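Of the protein chains in this complex, all but one are displayed in their positions.
Labels run A, B and C following the written order; every chain starts at residue 1.
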Amino acid sequence: MRGMNMSTSQPGTEIGFTWPIRVYYEDTDAGGIVFYANYLKFFERARTEWLRACGVDQNRLADEADAIFIVRSTAVDYRAPARLDDVVKVVSRIERLGRASVDFAQEAWRDGTLLATGSIRVGCVDRIALRPAAIPPPVLAALRRGPNVNDRGLSTDND
Amino acid sequence: MRGMNMSTSQPGTEIGFTWPIRVYYEDTDAGGIVFYANYLKFFERARTEWLRACGVDQNRLADEADAIFIVRSTAVDYRAPARLDDVVKVVSRIERLGRASVDFAQEAWRDGTLLATGSIRVGCVDRIALRPAAIPPPVLAALRRGPNVNDRGLSTDND
Amino acid sequence: MRGMNMSTSQPGTEIGFTWPIRVYYEDTDAGGIVFYANYLKFFERARTEWLRACGVDQNRLADEADAIFIVRSTAVDYRAPARLDDVVKVVSRIERLGRASVDFAQEAWRDGTLLATGSIRVGCVDRIALRPAAIPPPVLAALRRGPNVNDRGLSTDND
Partner (left out) sequence: MRGMNMSTSQPGTEIGFTWPIRVYYEDTDAGGIVFYANYLKFFERARTEWLRACGVDQNRLADEADAIFIVRSTAVDYRAPARLDDVVKVVSRIERLGRASVDFAQEAWRDGTLLATGSIRVGCVDRIALRPAAIPPPVLAALRRGPNVNDRGLSTDND
């Protein structure tokens, strides 16, 4: 549905998974810019699509392995404002892949301007008790492989 | 700031249950005003506090009667904009109390200015299948009695 | 960036402009379904893309004609719940095109299931006083022409 690509062209970033997001009124605040808390939403959309591109379906993960990913911590630096109608591109990559948690490094860009950077720690928990749990081996393998650039599923791209 | 009272002093309104809501950045958009969709949140906060003042605990309702209230339809007219830091007062009253649904008439005011009016239909459903269900008799009785002006619980004041 | 098409295949709908939206955690609530107020966001995203496909740029409209569109009223019926990871398709069409306002009829679908219908009245106002204003003639002409199916801009589609 949305464009996904393995971009090397993003200025200042390494190879990563890029997810474009359009800014609507709902995302802005009375300062005329994107409300800072909403970058956490943008980052999550990009991580979700990253997981999907890795072949990890979070609903199936919950049903079959009783495991869900939850956010343990977030740290975001705001560099420049985004505005209504901007296309914000979120670049995501794994910084650390642990037994029961994953650290993502994420960046939000508008063309050549870095808008925000985020460090998001996501933990695997069993979905009943919400206690830490090992990431199921097939999921761990999929995360190690990374997004499959040839299987873009719903996605196409021409941005 | 918060609190509950049976106000007759609100211009243009009948007796109703009033719930004050402060406008923060999160509520506004790039137009500099409260984002229109957020009035549905304001109205829901006011209905929830109305129910609480009637002695209806929605969590207990779900646990004990396997019944939950869901929103069936919403209709909102926007009359005047609210801005950052405004105190919006939502006046709520029941317009129709059916066997399995309740129609609320709600108004949002800032001092003497009517900001928005809403008609919200809430239906009772069993919480597994989400099928329409009769409102449990004790809840129906509580809704008929209305908010208890003498038992203001948590809602009155600085705790 | 996202898929746009003039769909006739949507069950139960006339020809309209279809905009697909993925459901993320941010869109859901503790009932496990999409929070009803968020359909107003989905509908707005679809209207915005409809305007963009008509060649109407809301930022330019504000800058050049000092005119902005604001939402005057919303009415939404909720038919069936949407859940995490669903792809919701919003079909939009103009029901009435007035001198200073536009009535949109919108529907949210998941495959063959109608999730919600909305009637949204959008008014044109001058952006300083927020007073009703005639829709600028070139915009009116663009709205009459409708979305240009051959000029899909950022959008591509294969869903």
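Methods note: a residue touches a chain if its C-beta (ideal position, glycine included) is under 8 Å from a C-beta of that chain, and two chains touch if they have at least 3 such contacts.
All figures in this text were calculated on a predicted structure; none of them were measured in a lab.
> Among the chains present, which touch the one that was left out?
Every shown chain touched by the left-out chain: A, B, C.
> Extract the touching residues of chain B with respect to the undisplayed chain.
1-5, 20, 22, 24-26, 41, 44-45, 48, 57-59, 84-85, 87, 152, 154-159
> If the hidden chain were put back, which residues of chain A would touch it?
Chain A touches the missing chain through residues 31, 36-38, 40-41, 44, 68, 70-78, 81, 130.
> Footprint of the hidden chain on chain C, which residues?
25-26, 28-33, 35, 37, 83-84
Heads up, the rule we're going with is that only the chains that are shown with their structure count from here on.
> Which whole number of Å gives the spacing of the CA centres of chain A and chain B?
So the centre of chain A lies 35 Å away from the centre of chain B.
> Just curious, how far off is chain C from chain A if you go by their C-alpha centres, in Å?
So the centroids are 26 Å from each other.
> Averaging only over C-alpha atoms, locate the centres of chain B and chain C and give their separation in whole Å.
Distance between chain centres: 27 Å.
> If I count partner chains per residue in chain B, which residues reach a count of at least 2?
31, 37
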